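What follows is a single structure, written as C-alpha cells, with notes after it.
One protein chain is absent from this view; the other protein chains keep their places.
Now for subunit A:
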Amino acid sequence: MSRPKHTEYKIPQHINDYPTGPQYEAGFLPEKNAGWRTFKPVVNHDECIYCLRCYLLCPDGTIMKDNGKIKIDMDYCKGCGVCAHECPKDAIEMVKE
C-alpha cells in the first residue's frame, strides 16, 4: 500500500485502547479533509500527457499514478486548484461540487 488510508475512529473503551505516548501510530487518519473543498478537480485523460507536474506539486499528495494515468484521492483533496493552475495542457478543470 503506497499511502495511508482513512481509519475508522473507535472511542476508547479501555485504557489499553489509548496510544502509548501522546499520538497514535504513524499514518493513523481518522478524519477526512474532503469537507474543505468547494471546487473539485476533474481530469480530462485525453488531454493529459502524464508529465506528473501535478503529482509533484499537490500540497496534499492526493494525486497518484495508476497504470499510466493520474488518479485523485477525493478523501484528502482540499480543492486548492494548484494542479489545474500548473497543468501545462489545461487537462484538469475545477468543477463546483
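To be clear about the criterion, a residue touches a chain if its C-beta (ideal position, glycine included) is under 8 Å from a C-beta of that chain, and two chains touch if they have at least 3 such contacts; residues count from 1.
Note that in this section contacts and distances are computed from a predicted model.
Engineer: Would you kindly match the missing chain to its UniProt protein name, picking from "Acyl carrier protein", "Pyruvate ferredoxin oxidoreductase beta subunit", "Putative phosphonates utilization ATP-binding protein PhnK" or "ABC transporter permease"?
Structural biologist: Options "Acyl carrier protein", "Pyruvate ferredoxin oxidoreductase beta subunit", "Putative phosphonates utilization ATP-binding protein PhnK" or "ABC transporter permease" considered; the missing chain's recorded name is "Pyruvate ferredoxin oxidoreductase beta subunit".
Engineer: Decide which residue listed in A:31, A:47 or A:90 touches the omitted chain of the complex.
Structural biologist: In the complete complex, the chain left out is touched by residue A:31.
Engineer: Which parts of subunit A are in contact with the chain that was left out?
Structural biologist: Interface residues of subunit A facing the absent chain: 2-4, 6, 9, 19, 22-33, 36, 51-53, 55-61, 64-65, 76, 78-82, 84-86, 94.
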